[in-house]
Structure formats: structure tokens, C-alpha cells
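Apart from one protein chain that is not included, each protein chain of the complex appears where it belongs.
Showing chain A:
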Amino acid sequence: MMRSDPRALQLNEQGQLKHFLTLDGLSKEILTEILDRAESFLSMGEQSVKKVPLLRGKTVVNLFFENSTRTRTTFELAAKRLSADVINLNIATSATSKGESLLDTLQNLEAMQSDMFVVRHQDSGAPHFIAEHCAPNVAIINAGDGRHAHPTQAMLDMLTIRRNKGQFEGLKVAIVGDILHSRVARSELHALKTLGVEEVRLVGPKTLVPEFFRDMGANICHDLRAGLEDVDVVVMLRLQKERMAGALLPSESEFYRLYGLTEESLSWAKPDAIVMHPGPINRGVEISSEVADGDQAVILDQVTNGIAVRMAVMSMAMSGQVQAQQVAGEED
């Protein structure tokens, strides 16, 4: 038996997206199409009528097994601007800690003829599982799974980089902080390599930056200065408080002292370097207020770009899914 490759799992027979699960294995053409389409939606956000009818009559279910008001809200806005009907479900993790009830929940939703699930789940690979086992006719959008992937966040970061830097060729990008637990960093790494940046550096102590990332084509720096020198883009990651309890770090203050982004450490990067952060920010833990609010920070642009990128991904996956179903229907 040939098991389906998850990277093929998200594409239909014409090679178009029908789910959006991971950036691993997606071509430069598809990533560029997402960015181009998002650009066109961005200009729409400035108009008084912000809606397009691309998802009219479709039902989008936001399935959040992990709480995240911010991400859920941007998905909801994106779906509404595409004219979809949106349902938000925050599902307590305790009720679905077993696969059986997860499967039951999904089959129920599918029976209500939902067209798209936007899924956030604490287990790596959960959206793959859902796409493969639960809901073959529903487009699955990964809104963050465990430590594995957060592809829409990575693409909105790519859009932010492209709008600020014009292109990806020749760029040096540093991602700083808790890489180990970061799904954002993993997805960004795939996107940046595919879009052709010159160098990706992962910066942090050995407890938070596993050496295995080197095999994925990243350079690893344990020293912030070496990591930031001459870079065009700095991505700071949020440091969760529970990392101290896990003995990965001694304290927030020591982390800030070694890896915090301050005006001084930012001066080691290129003078026109941009500063990004997936939010929410811990001021004084991974980034100083001066930098977070400074001219080089593009953190709020990221949020705006997030809605456009999610509109792009949702509309592409829905049309790919509809086509896949039409092909399947003709074969029957």
C-alpha cells in the first residue's frame, strides 16, 4: 500500500492547494501565488466595502483545540471578508484528549456540511490526521499544530518581508529565541529556504535550538551578536514562562541579557533591518519596548498582512477542494 505523502495530501491532481497543512514541500510558485493574491486583498482592506464573494455560501468552522483569540479573530475576519458563514468552536482539550472523541466531533461537523475547518491543535500532525482520516471533502487549514507548523503565520511574515525588502534573494534572516517549541520558526524555515533567501540563522542557547536544524539548511548561532551581524530581518519569538520550570533557562533576566533585542543589539544588524514578532510580545523578556515600538519594528504590519494572507490561503484551498471534488464526481 502506498500511503499518501502529506505534502501531496494537501494538493489536488492539478497541483493546487486543497488543504493548507504545512509549507514543507510546497513549491516557490505556490508560495508566490499566495503572496501575490494576498497583496491584492491588502489593497481591498483600504476600501470602504471590504468583502469579496469568493466563499459565499460556504461554511467555515474555526476549530480551536487550543485557545488563541488573536489568530482565531484574524481567521474569522478573513473568512467574513470572503463572504463565508463562520462558526467558532473552542473545544476544551480534556473532552478530546482521546482520538475517538476528536474523530466524533469532526464527523459531526462534517455531517453539518461544513466546507472548511480552520484547525488549531496541541498535537503535532493533528491537521494531517484530520485531512487524512476525518474529513476528506472538507478543506483543512492549519492554524498551528503542536510544535510542528504554523504556515499562515509564516506566510504573513513572508509577505511582510517582501513588502519591506522587495525580494528574498540575498537576504539574511535571523530567528531568535525558543526555536525548540516554535511552530512558527519551523514553518518560516521552510518558506525562507523555498523562497530563496541567502541565509537563515537560528539564535539561542543549546537548550532551545536543537542542532538537528543544521541538517535543514539553517545556521545555528549561540551568540546574539554573531547571529544578528549583517542581517536584513530579525524575527523574535515569544518566550513562554514555563520554559524556566522545564530547566531550559535559568531566568527571564538572564535570557534577556543574552538574547534580548535591545537598541544596542539591533545596531549589530543592518541599519535598515526590520524587526518582526509573531506576538504576543513579552516586553523586557525577548524584546525591549524601545525596539518593539521603534521605527524598524513591523509587528503591526504583520497583523494587517495576516488577514490578507489568510484570505488568500482560504480562497485558494477552497477552489482547489471544489475542483478535487468535481474530478472525483466525474470519475464516479
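The rule we apply is simple: contacts are C-beta pairs under 8 Å (C-beta built on N, C-alpha and C of every residue); 3 or more make two chains touch, one makes a residue touch a chain; residues count from 1.
Definition applied: contacts and distances are computed from a predicted model.
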Refer to UniProt and select, among "RNA polymerase sigma-70 factor, ECF subfamily", "Dihydroorotase", "Sodium:solute symporter" or "Acetolactate synthase", the name of the complex member that is left out.
-> "Dihydroorotase"
For the full complex, which residue in A:K172, A:R186, A:R201 or A:H277 touches the chain that was left out?
-> A:R186
Looking beyond the chains shown, say which of A:F20, A:F41, A:F75 or A:F129 touches the absent one.
-> A:F129
Of the listed residues A:K80, A:R147 or A:R283, which contacts the missing chain in the full complex?
-> A:R147
Among listed residues A:H121, A:R201 or A:R310, the absent chain is touched only by A:H121
Residues of chain A in contact with the chain not shown | 1, 3-6, 24, 97-100, 102-103, 121, 123-126, 128-129, 133, 145-149, 183, 186, 210, 212-213, 215-216
